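Before anything else, here's the structure in question.
Partial complex: the chains shown occupy the same locations as in the complete assembly.
Chain lettering (A and B) follows the sequence in which the chains are written, and residue indices restart at 1 in each chain.
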Amino acid sequence: MIHPTAIVDTADLDVSTNVWAFAHILPGARIGKNVNIGDHVFVEGGASIGDNVTIKNAVCIWEGIRIDSDCFIGPRVMFTNDRNPRSPRGTLAHQRYADKQNWLMSTEVLQGCSIGAAAVICPGIRLGAYSMIGAGAVVTKDVPAYALVVGNPARQIGWVCCCGERLASFLQSDCPTCALTASQRQSILNT
Amino acid sequence: MIHPTAIVDTADLDVSTNVWAFAHILPGARIGKNVNIGDHVFVEGGASIGDNVTIKNAVCIWEGIRIDSDCFIGPRVMFTNDRNPRSPRGTLAHQRYADKQNWLMSTEVLQGCSIGAAAVICPGIRLGAYSMIGAGAVVTKDVPAYALVVGNPARQIGWVCCCGERLASFLQSDCPTCALTASQRQSILNT
């Protein structure tokens, strides 16, 4: 399903992927199967999105951003790829933009990670598998697998399970909600 | 007035309500009279908006969000309705989304409340009547009537009048700007 007002310029969009109203996907974006792309989303060429990802409304995904399968990208999550941005057409800084190696930084969002609404991910960050970023957080450094982080700058305040439930500790044997064990969670990281 | 580029799928929109460019209102959204809905706004089915509400640009209003009359919702204010979001199409978490009771939380924005630009409201929160949420605040707990809160997480730093003016205290008799008295403000809460 592609909404009639969406603009999809990428060549190969799988039939199982939906794109909603006023979204814009540029040529060269890689998008997996069974992905949901909400209203007003923007995906730039060079962005990469895995299977079964949910991208809520108004997210921007730039070149240099890689999102693995099963992730949840909340509404208006903001990625970045330039640590010292200046106007590329400005008189004193445009030299910096002559070559992408001068400025383009990459972000990795590992399998199953959830990014809460309106969170900001600074450039060059790695968000661990099944980690959870709180709504409105500003993430300035890497986040471990299964970690829960909140605030500006984001700080870890706990752990979560694959199902999203808070855990008393990473080493706790059973999740009270989905019964996944700590060793099962560890196995997921190793595959 | 409905802008030609807006998509309004809800059945009964009052003629006194305006919807601006690139906005999208889904079936089942309830919207009152004399409401202004800005560019790039998204309103989901199950959302409820009262009379005389001003919704600035690019706000998303989800199922579970109830906004009472006379409220101001600043540009890009972000509501949320899921405390532990995971991709519903992900392989390990989709069971959680089989039933809305498993995840859907409600937010109440009481009469006359103002939410500043780009503020984030966490799930399950109640914003009191005529409270004021500062721009960029991340609200993680209930806000009392007439309270002013700012920051991430949001903390109360004062009180405001119905007209928006700061007050030295909630019990102060007269507002220096509109002359409303403390007992009048209290009466408004009781009606």
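Note that in this section a contact is a pair of C-beta atoms (placed from the backbone, for glycine too) under 8 Å apart; a residue touches a chain by one contact, two chains touch by 3 or more.
Bear in mind the structure is a predicted one, so any value in this text is a computation, not a measurement.
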Subunit count for the whole complex, all chains sharing one sequence, 2 displayed: 3
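Methods note: only the chains that are shown with their structure count from here on.
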Centre-of-Cα separation between chain B and chain A, whole angstrom: 26
Sites on chain A touched by chain B in the complex: 5, 21-22, 34, 36, 39-40, 52-54, 57-58, 69-72, 74-76, 112, 114, 116-118, 132, 135-136, 150-152, 160, 162-166, 178, 180, 188
Residue numbers on chain B that touch chain A, as the complex places them: 7, 22, 24, 40, 42, 58, 60, 76, 78-80, 84-93, 95-96, 118, 120, 122, 138, 152-153
